[in-house]
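A protein chain is absent from this complex, but the other protein chains hold their places.
The block that comes next holds subunit A.
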Amino acid sequence: MSAVLVIEDDDRIRLSLLLALEDEGYAATGAPTAEEGLAAQRSRPADTVLVDLMLPGIDGFECIRQLRRADDVPIVVISARDDTQDIVEALEAGADDYLVKPVAVKELTARLRALRRRARVVADDEVPVLRFGALEISPEAGEVRLHGRPVPVTRTEFQLLCELAEHPGRVLSRQQLLQRVWGYDTGDERLVDVHVGRLRQKIEADSGAPRHLVTVRGLGYKLQR
C-alpha cells in the first residue's frame, strides 16, 4: 500500500482528501502545517507528498524546498492559486506536478499513479549506460554522472532525461514529454519547461547556453552529444 502525506491547513479539505485517498487504497496521513508535515516525513517517510501553497508559518514553497533537500520524494502541489508565477515558483522549488483546486479524486489518483510508474521505471529497465559527452546516464542504476561525479536528480527529472536520452538527437515535443513522463494526454507545458530548466542547472556547464539539452524553437527539446 502506497503512503501519501497530505500537508493542508484547511481541516475540511484535509479530512475529505484523506477519506477519498483511503477509499482509493492509499495509506494517507495528514499534517495541518509545513512544520508538522516535515517532521512526519522525517520520522515516517511517505511515498508521495501533497502540499498546499498557502500554509501558516513556513509556506508551501519553502516546505517543498526543504522536502527536496532531504530526498527525491515525489511532490504534488494542490493549490487554489493558478498564476503562472506561483506554478513556476513551486515547480522550480522542486515540485513534480501542480494541480489546481478543485481537483477530482480520479484525476489526483491518476497523477499519483503516474508518479509511481516513474519511480518503478527506474528499477525495471535494463538499458546500458548512455553517454552524452561528459554526461553519463545509467537507466538501470538510476544514476546520472557528470565528469564521473554523480548528479542528484529527482525521479521526474531522471525520467525526463531518460526519455530524451533514449532518442538521442531527436526532437520530442512538450506534449510528447508530458505524455511519456507525466502521463498527461493534454497538460500544462510549463511542467516540461520548468523541469528542463532544473535539469540544465544540474547537467550543463552554462545553463543559459545549454550544449546537451537544447531547445528546438517551436518544436520541443532534444538531447545531443
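The rule is short, and it goes like this: contacts are C-beta pairs under 8 Å (C-beta built on N, C-alpha and C of every residue); 3 or more make two chains touch, one makes a residue touch a chain; residues count from 1.
The rule we apply is simple: contacts and distances are computed from a predicted model.
*Asks:* Out of "ABC transmembrane type-1 domain-containing protein", "ECF transporter S component", "histidine kinase" or "Cytochrome bc1 complex cytochrome b subunit", which one is the UniProt protein name for the chain not included here?
*Replies:* "histidine kinase"
*Asks:* Of A:104, A:141 or A:205, which one is in contact with the hidden chain?
*Replies:* A:104
*Asks:* Tell me which stretches of subunit A touch the chain missing from the display.
*Replies:* 10, 12-13, 15-17, 19-20, 23, 78, 80, 82, 100-106, 175, 185-186, 188-189, 218-219
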